[in-house]
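Supplied in structure tokens, the structure appears directly below.
Note that this complex is displayed minus one protein chain, with the remaining chains in position.
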Amino acid sequence: MTDVFQYTPGDSVLHRMNPVTKIFLTFCICMAAFLTDHLSVLIFLLFLDLMLGVIAGIPRKAFSIFRGLAKISLFLFALQALFVRRGNPVFWIITDEGLRTAGTVVLRLLVVCLPFALILAVTQVSDIANSMVQVLHVPYAYAFTLALTIRFIPLFMEEMSGIMEAQAARGIEFDTKNILKKFGLLLPLCAPLLISSMRQTGATATAARVRGFSLRTADSGYKKYGFGLVDLCAAVLSIALIAGAAWIR
Amino acid sequence: MIRIQSLTFRYEDSKVDALHDINLTIPDGSFLGIIGPAGAGKTTIAQCISGIIPHAVRGDFYGSVVIDGLDSADTPLTDLSRLVGTVFQDVERQIIFPVVEDELLYGLENFGVPREKIEERMTFALTHTGITSLRHRTISSLSGGQRQKVAIASLIALQPKILILDEPTGELDPGSSRKIFALLQELNRTYGITVVVIEQKIMLLCEFAKRLAVMDQGRIIREGSVREVLGNISRLEEIGVNCPRVARFSSLLGEQIRQEISVCVNVEEAEREARRVMG
Partner (left out) sequence: MIRVENVSYSYSSGATTVTDLSFHIQAGEFVAILGENGAGKTTTVKLIDGLLRPTKGRVLINGSDTARSRVSERAKQVGFLFQNPDRQICRNTVREEIAFGLRAVWGKKEEARIKARTQEMLDIFSFSGDEEVFALSKGQRQQVALASTLAVKPSVLILDEPTTGLDYRECTHIMNFIRDLNETEGTTVVMVCHDMEVVLDYAKRALVMAGGRLIADGSVHQIFRNVPVMEKASLLPPQIVQLAVRLGGEFSEADEAGELAELIAKKRKGG
């Protein structure tokens, strides 16, 4: 799972698309998912998400993210189905209304989360940050913080697994299969982990400072982020999605 | 030129001086190695030269650090950074972006290097650090030595007059460590960049540095050419500084034959000295 947030180099249409367009597309997919209550529309959107993965040339990664999310979704589905009391009983305490609501919630979750993970897989964080500053005029400090956060996720995960390894080696049962127990063992480690990552973030901030962080303006970017035909098509598709979802509703 | 005068620094909340009355002049084109036991103040002095102290670290700062005529306390950190390139101890945390090219671009963009010059500067930095082929690679796919070179390249691109590095070979194997020092030597010789490097590996300093400064308890206790500093190795070993084995050998040989023997700093010299002694 550690490589989920990491960039996969490539030359697909999605790689070449303006980062702002990609964010817009993602945003529109989310909007569409929230506008509609139809299961069929949600399934269509999910299919579209996975197709994006295929177009980006990373179908295997797309499906592995999907599998990861599906596990969480299954758990959520069960909870929802058990707790929704409206509608006609299907069997035991499960109702048809419960199943429908659970299905909608879970599908929505999948539809919304997938494109975000996909965009991160085909866009370098520096491009996201720079294009947001250039095109959307987002203040650089915010864009930079976002870029750094994404950059540090894999480092944080690596540190985490290193700690668990070291703890297992000294006899703490981090190699247990019981997830609850593992979680309990993990809690006391949170403080040192946070302290060390805070210290490291401080070092990175200083490193950015001595390389002229404060001199940066919206025009500083070397790479320019233009819009092309692909971006136009994607934008049209995005708007069509929202319009469609709103209309079918 | 770096001129440090009566510099004393104490970190906020600390009861002792991290640096105490330091006086040190580093002329242009120097290759200075700083060595000393843990807690001697090596990182602190590096941060004083790069301007991180007093601009980004709190504490009591007395005396002055003047870099190329600019007093570090009165000059904004970003102006100092144009002169001094700093490689931090933990290089992993210094690298900001996940791809080599972006890492190099970052400083160039910020310091407002004209667009038409950027490509030239990038090519220069990549070529001279020998990492042209890594330009589009992700940082996570690089080895420790390669990451160190990316950090150096991102500074070289900014054409600093001074490079300061805090234990750049800490986690590297002997082969990669030598490559980093060879690179620093080339930058020093060919472009006259002043190199100040904090390093525990005394053998690398003997081979590559021109001068050595030894620190202990916040003071510089000795400064001079490598040979001068290694002249009295027993004092160095006393404060916990590793000495090259051949230097120890030449000092022991001197004791054995009751004769003054000039200190040896590398194997070739030791061999010559041994053969001379045996006649």
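First chain written, first letter: the chains are A and B, and each begins at residue 1.
To be clear about the criterion, a residue touches a chain if its C-beta (ideal position, glycine included) is under 8 Å from a C-beta of that chain, and two chains touch if they have at least 3 such contacts.
Treat the numbers as computed from the prediction; the structure is a model and nothing was measured.
Remark: the omitted chain is touched by one listed residue; of A:K71, A:H137 or A:R170 this is A:R170.
Among B:L172, B:V195, B:V214 or B:V263, only B:L172 touches the chain that is left out of the view. Although one chain is not displayed, its contacts with chain B can still be listed: residues 36-39, 143-145, 167, 170-176, 200, 203, 237, 240-242, 244-246, 248-249, 252-253, 255-257, 266-267, 270-271, 274-275, 277-279.
Within the complete assembly, residues 3, 159, 162-163, 165-176, 188-189, 192, 195-196 of chain A touch the chain that is not shown.
Throughout what follows, only the chains that are shown with their structure count from here on.
Within the complex formed with chain B, the residues of chain A that make contact are 6-7, 9, 124-126, 147-148, 151, 154-155, 200, 203-204, 206-216, 220-223. Partner chain A is touched in their complex by these residues of chain B: 50-52, 56, 77-78, 80-81, 86, 88, 90, 92-99, 102, 105-112, 115, 118, 136, 138, 140, 154, 158.
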